[in-house]
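Just dropping this structure here.
Just one protein chain is left out here, and the rest sit where they should.
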Amino acid sequence: MQSAVIHLQESETHDESEPHTCGGETGVVCPKDPGPILPEMKELYWGGGSFIVLAVLMRFVLFPKVKKGMDARYNGIRDAHESADAERSAARAEVAEYEAQLAGVKAEAARLVEAARTSLEAERQAKLAAVNAAIGERRAAAMAQVEAAKLAARDQIAAAVGDVAGRAGELATGRRPSAKVVERVVSEVMAR
Amino acid sequence: MEALARLVAAAEPVITADDQKAAAAASSAGFAYGLAAIGPGIGIGYLVGKSVEAMARQPEAAGMVRTTMFLGIAFTEALALIGFVVFILIGL
Partner (left out) sequence: MIAESFKFPEINSILRWKDIFETFNKIALIAVAATVISMLIFILAGAKDASKAPKGVRNLAETSVEFIENGIVMQTMGKDGLGWTPFLLSLFLFIYLCNVPGIIPFLQMPATARMAIPMFLAVVVWVIYMGVGFKHQGIKYLTHTIWPPGVPTALKPLVGVIELISNYFVRPFSLTVRLFANMLAGHILLVTFALLTSSLVTAETKVWMLKPMAILPFFMLVFLTAFEVLVAFLQAYIFTILTAVYIGGSAHPEH
């Protein structure tokens, strides 16, 4: 009896102290467990070693290469931007120049139009003056003719009147008055 | 008779001092983590709330606020995590 009880207790304690299985795989006996938060030496070596390798390679080989490419591309992009800016400003300058030329041409055209208008006006004035002059000339000629005709008519009238007056005097007196007297009298009468 | 008494004693579950210690550890581990989570919980909530307020007020400073917020969360959270480690240490 006694030995059986002891055996039971022994088996219980044995159960508790049985080594743990690793990763749930039964039958595999782990070396002594270091506890859940103690670092394990092989993990430390491998993890630390691989990190050091990565950091050193990254510092001296891998990163500079990628970074150089990135910088080169960024510089390229920046240069392209700058050249595009330069081209844009050049195009702006050309546009400004063209606009200046356009303004010059417009001014020239306006000047020409103005000149044509003034010359046209002058010509018109000249023609008008010429026409006016011709009209005045003709009117003067007509006036002169009329004056001449009037003078001629007056002379004829004076002659006729003198003739009539001389005849009348001859008839009245029997003697013909002198032409000079008659002429004087007639001009006196006609001037009245 | 003595043998029978021993048999009865053996059949009853034996509660050793180690078992008692383990039970006490298991229950206190839960308390340890629960208590450790209260402060950081409040702290992180307050921190993030204030950060959101700051970002809403000044959206242009959002990047800086976010970085600082993560730093603050990291510092605050460490307390809860130390509680968690204690939980692992004494509980499991």
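Letters are used for the chains, namely A and B, taken in the order the chains are written, and counting of residues starts over at 1 for each.
We adopt the following convention: a residue touches a chain if its C-beta (ideal position, glycine included) is under 8 Å from a C-beta of that chain, and two chains touch if they have at least 3 such contacts.
Quantities reported herein were computed from a predicted structural model and do not represent experimental measurements.
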Visible chains that the absent chain touches, using the contact criterion stated earlier: A, B
Sole contact to the chain not displayed, among A:K67, A:R88 or A:K150: A:K67
Where the missing chain touches chain B, by residue: 63-64, 67, 70-71, 73-75, 77-78, 81-82, 84-85, 88, 92
Missing-partner contacts on chain A, residue numbers: 20-25, 28, 30, 33, 35-48, 50-51, 53-55, 57-59, 62-70, 72-73, 76
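FYI, only the chains that are shown with their structure count from here on.
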Distance from chain B to chain A - Cα centre to Cα centre, in angstrom: 74
Contact set on chain B toward chain A in their complex: 3, 6-7, 10, 14, 85, 88-89, 92
Complex contact set, residues of chain A against chain B: 1-2, 5, 8-9, 12, 36-37
